[in-house]
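Only one protein chain is missing; all other protein chains are in place.
Up next is chain A:
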Amino acid sequence: MRALRQPGLWLITGILGLWGLVILFLDDPTLRETSFTLLMFVALASSLNILLGYTGYVSFGHIVFFGLGGYLGFYLVAVQGCSLYLAALAGGLACSLLAVLIGLAVLRLRGAYFALATIGVNEAARAFVSNFTPFGGATGLSLDYSVYDLYGGSLKALWLSFILVWLISLAVVVTSYLVKQSRFGLGLMAIREDEDAAMTMGVKAPLAKTLAYALSALFPGIIGTIFFFKNGNVEPHDAFKLHMSIETLVMIMLGGQGTVLGPVLGGVAYERLRGYLLVSPLFKSLHLALSGLALLLIILFVPAGVVGWLRRRFPKLRGVLE
């Protein structure tokens, strides 16, 4: 495993690992909640990056996998009485499978057409779930609080959710790194640069794209289950937020698309900024407008994002800033 010998992987996993340990050690609920959100976005951005950054397919509606996976996992926990672990895994795998099926149709499209189709998929999923009785229709589902007793009470359940999201974010980053360093990843990047040329060189683009799509849908499904488990209820309005999808895109663009570290940095930076804007009296209703502006400025002036810019500016950092 060549990847294991490189400093870049250890840098990111080290920081993320230490972060979680510090939060566990400090035992502070406020810090835990902030970190939960941060790590969740780090994981969502990193898994979307496998599709967007490596493969070059911009999915605007990627949050659909967070929503559907969350719904399915929540349903399994709340209605069917499954364990959280099993439900989260089921939520993730179901999303991967769904991505394969959706991919058969939408991955034939390129560029803006693909991006539009993914928005359509998200809206269709929202409309479907709003009318799907087993999932509670428009009002959604809620959890009987006695379920938390299985995990040692609601307080313990909150900590458990945090630990799970922390571990998932580590898993996503390691996956992202390994993909980037692999033959499969090289094929994805060839597709990103020129899909037709890549196919002429022997890259089986339809298969590779589908696998990338499925992989990038796996983690959002797992995270969705954990998020709504912690939340205690799920409704269509919360599960399929298009703006959350777009904010994930901003994070990737800000940090550096196609890099492993980029979505991690971008996720943390954007989430911190948003937290600040939301409590500031001046900007609280403008934060989405500002993130739109941020996206515009990034695309115009630093299309490679912070990490991409650093890599270009300081080539010596390339081994570290993957």
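Criterion: a residue touches a chain if its C-beta (ideal position, glycine included) is under 8 Å from a C-beta of that chain, and two chains touch if they have at least 3 such contacts; residues count from 1.
As a working rule, contacts and distances are computed from a predicted model.
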Chain excluded from display, named as in UniProt, from "ABC transporter ATP-binding protein", "Succinate dehydrogenase hydrophobic membrane anchor subunit", "SUF system NifU family Fe-S cluster assembly protein" or "2-oxoacid:ferredoxin oxidoreductase subunit beta": "ABC transporter ATP-binding protein"
Option from A:Gly20, A:Gly67, A:Gly258 or A:Gly305 whose C-beta touches the chain left out: A:Gly258
Touching residue (missing chain; options A:Leu143, A:Val173, A:Ala205 or A:Ala239): A:Ala205
Residue numbers in chain A that touch the chain omitted from display: 2, 182-183, 186-187, 189-190, 192-194, 196-205, 258
